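Only one protein chain is missing; all other protein chains are in place.
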Amino acid sequence: MFQNRKEGFALALPAALFIGILFLLPVGILLSEAFQLDGGWSLQGYIDFISKPLNQTVFLRTLKLGFLVAAVSAVIGYASAFCIVNLDPKSRGRIFGMVVLPLMISPVARTYAWIVILGRTGIVNDAIIGLGLSDTPIRILFTETAVFLGLLQLFLPLMIISLVSSMENLPRDAISAARVLGANWLQVFTKIILPLTKEGLVMGGTLVFTGSLTAYITPAILGGAKVLMLETLLYQKVSVSNDYVSASIIATILIAMCFGTNLLLKRIATARE
Amino acid sequence: MTEKWTSRLILGLTLIFLIGPFLIIIIAGLSAGQSLAFPPDGISLKWYLKVFEIESFRDSFILSMALAIFGTLIALALGVPAAYALNRYEIPYAETIKTIVAAPIIVPGIIVGLALLRYLVLPIGLTVTLALFFAHTALVLPYAVRVVSSSMTNLRSDMEEAAVLLGCTRLSAFFKVVLPNIKGGVLAAFILGFVTSFNQVPVSLFLSGPGVRTLPIDMLAYMEITYDPSVAALSALLAFLSVGIVFLAEKFLGFSRYV
Partner (left out) sequence: MSSPYILLKDLTLAYGDMVAVPKLNFSCDKGELIALLGPSGCGKTTTMRSIAGLLAPQSGQIYIDGKDVTNVPANKREIGLMFQSYALFPHLSGFENVAFGLRIKKLPEAEIVEKTNKGLDTVGLLHLANRKPSEMSGGQQQRLALARSMVMEPKVLLLDEPLSNLDARLRLEMRAELQRVQRETGITMIFVTHDQSEALALADRIVLMKDGLIEQIGTPDELYNKPTSVFAADFLGFENIFEVSNNVIIGDAGKMSLDFKSESGHLAWRPSGVKIGQGKYKAVVKSVAFAGERREYVLDAEIGVIMADVSAQKKSYKIGESLAFDLPKSEAHFIEQAS
């Protein structure tokens, strides 16, 4: 550690100022706007916003999809991560690379693929008609299912990465020992794996949940105007109805949910049994 | 043995779910027909070639490239000194500075775009391009600080002191001794920042004006007009580009250890 506090401060200051002035300041003003009505501070904007049924639907849907995506990705994530850490080092690196790869690809491209899969003439509908399950194509695109699938594909890698890195510290012997002592796999999971990988689960869960809450492209492309989520609703408020107050309110709700999730899950992760 | 096959099945299905869609758009882009379909109506390269003829794609590609390159460079210019200071110096308000610098990761991008539009572009008359540039730089900065920091923690600070005792100033010690030893981390930060910026959508959503659109936004706009296979072809090309960059970075840098 160097002693010259001024020198160090001067080195760190430009980055902090850049973000503080060009990023946090405008965002802060935007958020404060949601608490202002007729020149005074007020929560009236929120009360009006929440009292509209459409807004309630969108809010609850956003939460629901966030939970679902986080929960399903946790299940798939545990299964995949457990398989990955038990591979030999070489194939492990390769498989892990393939899991990470989608993160580097444009989310537009990642979401666009689902149009080809779920559209009226997409693979799934071809299969359904081919198998005689239905005469006419059924609508999958612009449903919650489509948004769910899109979000799951987008964020599953984050869950797998978090779980793999926390499982790397899992003592392999503990599992064998528990098996020898007669524990079944469910017991092994709840008594050993889960407690020891709690941090990874919480970290992955936070990333996936907040990621789903704040995703724009997926609900925009796969949900459209029929399956609005908070982000797409915010976009609509601004670009269609020029309603900046509602936009600020949605922004505040989104940020509050993200920070809330971060704090809550961090608390859970560090809680002692 | 059944365990081994169960494991393969699980991983196989997961990978099909994660990667399969890309294979599908690559193939869908090869269509010879007029509409997006899988399997495609015949095979041709015409949509892949058409992508290059669409003028707005060309312009937005250049803008996205410029934002990604210069935004990330500026982010590094700000982030490397900050990472160095946070690692090496006892500085006042270190925790506050860390929180501020990490903030762009947590704040949803769409809000940032909106905030910059409302309070920098509209009232002050900042150009949309400049606002985009600020937003992308801010967005990449946390990653730059984090990646560079992690490559610096393994580097003991007495190396710089040794250089100083051999006659260097603190600044020249940084360039002669620290930088050569973290250049892998800096390059990794550049690549990560580049990819993050290039693929960014929500931040840029509200920051577009006449003739100023990032490529992903332009693709979204194009999709609203038509579902022809050109967006599939372009998506496939972009996927190849990212994968290629990351592949090279992994091969020469061991990129994944920095991410």
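Which chain is which? They are A and B, in the order written, and residues in each are numbered from 1.
Rule of thumb we're sticking to: contacts are C-beta pairs under 8 Å (C-beta built on N, C-alpha and C of every residue); 3 or more make two chains touch, one makes a residue touch a chain.
The shown structure was predicted, so the numbers you read here are calculated from the model rather than taken from an experiment.
Trainee: Among B:G42, B:G125 or B:P180, which residue is in touch with the absent chain?
Mentor: Among B:G42, B:G125 or B:P180, only B:P180 touches the chain that is not shown.
Trainee: Touching the absent chain in the whole complex: find that residue among B:L9, B:A162, B:A221 or B:L248.
Mentor: Of the candidates B:L9, B:A162, B:A221 or B:L248, B:A162 is in touch with the missing chain.
Trainee: Can you list, in ascending order, the chain B residues touching the missing chain?
Mentor: Per the touch rule, chain B residues meeting the hidden chain are 156, 158-159, 161-169, 172, 176-177, 180-181.
Here, only the chains that are shown with their structure count from here on.
Trainee: Between chain A and chain B, what's the gap in Å when you average each chain's C-alpha atoms?
Mentor: 18
Trainee: Give the list of chain B residues in touch with chain A in this complex.
Mentor: Within the complex, chain B touches chain A at residues 7-8, 10-11, 14-15, 17-19, 21-22, 24-25, 28, 35-38, 78-79, 81-82, 84-86, 88-94, 96-97, 100-101, 103-104, 106-112, 114-116, 118-120, 134-135, 137-138, 141, 145, 157, 170, 195, 198-199, 201-202, 205-206, 216, 219-220, 223, 227, 231-232, 234-236, 238-239, 242-243, 245-246, 250, 256, 259.
Trainee: Can you check the complex and tell me which residues of chain A touch chain B?
Mentor: Within the complex, chain A contacts chain B at residues 1-5, 7-16, 18-20, 22-27, 29-30, 76, 79-80, 83-84, 86-87, 95-102, 104-110, 112-117, 119, 121-123, 152-153, 156-157, 160, 210, 213-214, 216-217, 220-221, 231, 234-235, 238, 244, 247, 251, 254-255, 258-259, 262.
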